[in-house]
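Yeah, one chain of the complex is gone here, protein chain that is, but the others are all in their spots.
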Amino acid sequence: MAKPRVSFHDFTSCEGCQLQVLNCEDELLGIVGAVDIVNFREAIDEKSDEYDIAFIEGAFTRESDRKRLEHIRKCAKIVVALGACACTGGLNVLKNFRGIDESMKKVYGEAASWYETSPALPIEAAIKVDVKINGCPIPKQEFLEVVKSVLAGRTPQIPDYPVCVECKLRENVCLFQKGEYCMGVVAKAGCNAWCPSYGGRCYACRGLITDFNKNAAKDVLAEYGLTLEQVMAEFRMFNGVFPVAEPPADGALKS
Amino acid sequence: MLPQILPKSKFDEFVGSLSADNRVVAPMAKGPAFAFQEVQTPEDQAAIRMDYDLSILPPKKFLMPQRETLLSFGGRGPENVQPQVQAKPTVILGVQPMDLHAIATLDAAMAKDPADPYYQAKRAVTKIVGLNVAQYANDYQFMADMDTLDAPASGWDLFLTDLGDRWFVEVGSEAGQAMITKCAGFSPAKSDDHAAKVAFDKAKAAACSKRLPYDARYLPELLANSYDSLLWNAVARRCFSCGSCTNVCPTCYCFDVQDKLGLDAASGERVRSWDSCQLRVFAEVAGGENFREHADSRLRHRVFRKGKFILERTGKPGCVGCGRCSTHCVAGISILETFQQIADEAAAEI
Partner (left out) sequence: MTMTMSNPASASPYLPRVATVAEACKFTPKEAWFRFEFADGQGIQYAAGQFMEVSVFGVGEAPISICSAPGKRGDLEMCIRAVGDVTNALHTLQVGQTVGLRGAFGNGFDMDKVAGKDLLFVAGGLGLAPCRSFILDALNHREKFRNVTILYGARTPADLLFTKDLEAWAQRKDSTFLMTVDRGDENWKGNTGVITTLFRKMPKVDPANTAAFIIGPPIMFKFAVLEALAMGLRKTSIYCSLERRMKCGLGKCGHCQIRNVYVCQEGPIFNYAEVMRLREGI
């Protein structure tokens, strides 16, 4: 089999996830041996439209980006959404709740009309995505898992269970027990409980697990003293694109 | 061998004598909680907390680690497959009675035909120094009901009771006896030592009262009657299905097996890791059908395993009353409370 040609693309993001790829120092040489990297702005100068696997970083937040995304989709056999911005819209979605006009004014002031923007969305809103590497930033090991799995022709092993699982396996003291709160109970694992292991709370940057218990999220977080507004703010941080983060009419969390 | 006395001043010497040819693990503080950790340095040794109340994870992590390699492979075919059975001689220091009972449960489950060679290899080179407790760690515990306040008759090597300035050390095996003879600090217990130990256990029994409204021998039958209860739905309303209850449980042993690839995307390792019946996909089959799709059926399954199934399969308790599942449940779901409620359910049915 010829080496798969790999391409990196960036949209609205901080490009920190591509940096995470470069941070795979120990493994990078092995990876570079197994694939041909044809586009990677952060690391190489070449440019090519011939590639098998496209890693796309960043949110879809300009209508004019749709064409570029569609072009990448056409060129690539496998499209991988790289990081929270590409997978869920990430932090960018916060502006959707503030109102686009207000955000524009705040960021660009008088020059707002010079710029194009639209509500931030995951790239899935424009093109089909085959694999998602969640996280802000992505965990290195998951990038490697995806590359190895694509090479081996298998589905990457990406968990769809809460961060609590990994947190317990690391025997961390639960943040709730320390009187704090944490989104780990509803957030997708795969980061090896990165933030809680260093004392920070989980913001669910890797998205929400399938079919999480909304009743529990509402009732239990309230018992820990969170108002509904605070709960919504937690959900909006990285998961504003999901209906659960929309303002509730009846005081209940939606799915 | 008759019980011995180890002055507390000699405790460090004792731990040092164990370290000579074993990995020694012991309870240490972890934030406001406790965890069994390896004793590697003099600082670690000083950090041993024989007064700990409850460890986050039970000592099962040394017998069945969170992640464990079953075999390694060189490629897709079965050639070049090597079984990997790793077992380090280990002394687990400070295992409380309920956790000794839990290890007995794991021993029985893993010995059940066909026996698990990975568990048994570790168990065979693990020595256990038990530790008596004086009181419950919190309101979730109910060892008195589950008959796990005192150490089981066997399955440990030494068993320590804190008598203030000295340890009362019972000897449970030849390996335990060898540990005594290796350290100069021990001397045979005298009559006042025995009396103090009896007083300790009496005080413990008085402090740790029963918390179930019924004798625990009725638990399996009460659970059987509760199968169709609305209780499971009511409790599951608060359940995040996060799996913390099973991950901290000293008798849970379900696992997943996955192939982990090396950088060549061909060679790698087959790894088993703790899994939880509370996770949504646990009972899902390849076609997509999920036989415990809803949280209430998963929660009921766990409680039935704890109160009924494991006992019926192994003859050893599936729940030792340690309260870890409840202590670590963000939603505060308490297995003690559930066990209490099923009695009322049964009464309401009549």
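Here the chain labels run A and B in written order, and each chain numbers its own residues starting at 1.
Heads up, the rule we're going with is that a contact is a pair of C-beta atoms (placed from the backbone, for glycine too) under 8 Å apart; a residue touches a chain by one contact, two chains touch by 3 or more.
Please read these numbers as outputs of a predicted model, since none were measured by experiment.
Set against the missing chain, the residues B:Met1, B:Leu70, B:Ala134 or B:Ala175 yield one that touches it, B:Leu70.
Within the set B:Gln86, B:Ser154 or B:Ser187, the residue that contacts the chain not displayed is B:Gln86.
Of B:Phe11, B:Phe200 or B:Phe304, it is B:Phe304 that touches the chain left out of the display.
From the options B:Met50, B:Ala175, B:Ala266 or B:Ala343, the residue with contact to the chain not on display is B:Ala266. Counting over the whole complex, chain A has residues 152-155 touching the chain that is not drawn. Against the chain not displayed here, chain B makes contact via residues 21-23, 70-71, 73, 75-79, 81, 83-89, 109-110, 112, 114, 116-118, 121, 125, 227, 253-259, 261, 265-268, 270, 272, 275, 277, 282-287, 289, 291-292, 297, 301, 304, 308-309, 312-313.
Here, only the chains that are shown with their structure count from here on.
Contact residues of chain A toward chain B in the complex are 27, 30-31, 34, 144-145, 147-149, 151-152, 157, 160-162, 164-165, 168-169, 171-174, 176-178, 184-186, 209-213, 215-217, 219-220, 223.
If you check the complex, the residues on chain B that touch chain A are 30-33, 35, 56-57, 61, 66-67, 237-244, 247-248, 258, 261-266, 273-274, 276, 279-281, 295, 328, 330-332.
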